[in-house]
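Note that one protein chain of the assembly has been removed; the remaining protein chains are unaltered in position.
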Amino acid sequence: MARHLLLTRPGHDYATRYLSAWAEKFFDLAKNKNYSIIDLYHERANRKEVESVIKKRDPCFVIINGHGNDDSITGHENEPLLMAGVNSSLLTGKIIYAISCRSARVLGKEAGQYVDTAYIGYRDDFILLYLEKHRTRPVEDKLAELFLNPSNLVVTTLLKGHSAKESVLRAQQEFLRNIQKLLTSKTKTDDSSALRYLVWDMKNLVLHGNKDKKLS
Amino acid sequence: MEGKDRFIKVYSNLPINLRNEVILVLPNVGSVTWNVASLEVNEETEIGKMILDKLIELKII
Partner (left out) sequence: MDSVQYIIQYDDSVKELVLARLETLPSGAVISIGSGQELTKEELIQSVRDGSDIGQKIIEIEMSFLQGLKDGVLYGSTSAPH
């Protein structure tokens, strides 16, 4: 039976375009692991499509790229997609990774209480640093790479069959590796300015719910 | 000097390229980096005492 991976990739500002571009880096792995990718790109990253896909295709893995707040994660043009107390029960039984601000605080906690559900997200603002000169070519941005490689590791670790807990741990280790690369005497001040934001994201990446859950 | 040992402990464990970072801005003194703070604290100057008091207040040491 096909396993489905639902992914939202809005593109209404540079931050979401960065997240969306970097998300393509795990497409090959997902396909190699026999996942069918349901890619809700730009305008398709809306609530109606997300709810419809979840109800009809029952994806085991839901990846939401976008903005958010304590109790919701958003899609294209910041339309709320999944909200605490409204439609979060759609996430029951799944693994969710939300690359958005603060949603782990309320939405993630609520989703984590559903049976056999794991919600991975950030309990405070997700900070991303990038270079203006790479805005139109996000995947070439070495500054953004420091933030988005660890984030992508959550996804690739899960796709390789590891648990939710392991995916968070590996992502945090990758954040730390990037932090420590910036700490030696060879590093220029410009480059080490990213440190405080890497530490912030590393500390705020959390998991709610079934920490041992793996993708089925 | 109160806090000197705490300062030394934190400073000693700081990566070298962070030691040039500003950690305080003091009135009539201006910006103070870890390295400058270390000099003042080691010599137990008045400024060193101000630095330690402020770092303790801000929970940096």
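Chains: A and B, in written order; residue numbering restarts at 1 for each.
As a working rule, a contact is a pair of C-beta atoms (placed from the backbone, for glycine too) under 8 Å apart; a residue touches a chain by one contact, two chains touch by 3 or more.
Just so it is clear, the structure is predicted and the values come from calculations on it, not from any experiment.
The omitted chain makes contact with just one of the residues A:Ser20, A:Thr74, A:Ser88 or A:Thr117: A:Thr74.
Residue positions on chain B in contact with the hidden chain: 6, 9-10, 13-15, 18, 21-27, 31, 54, 58-61, in rising order. Residues of chain A in touch with the missing chain: 13-15, 18, 67-72, 74, 78, 83, 101-102, 105-106, 123, 125, 127-133, 135, 143, 176, 179-180, 183, 189-193, 195-197, 199-200, 203.
Simple rule for what comes next: only the chains that are shown with their structure count from here on.
Between chain A and chain B, the centres computed from C-alpha atoms are 39 Å apart.
Interface residues of chain A facing chain B in the complex, by the touch rule stated above, are 183-185, 187, 189, 192, 195. On the side of chain B, the complex with chain A involves touching residues 15-18, 20.
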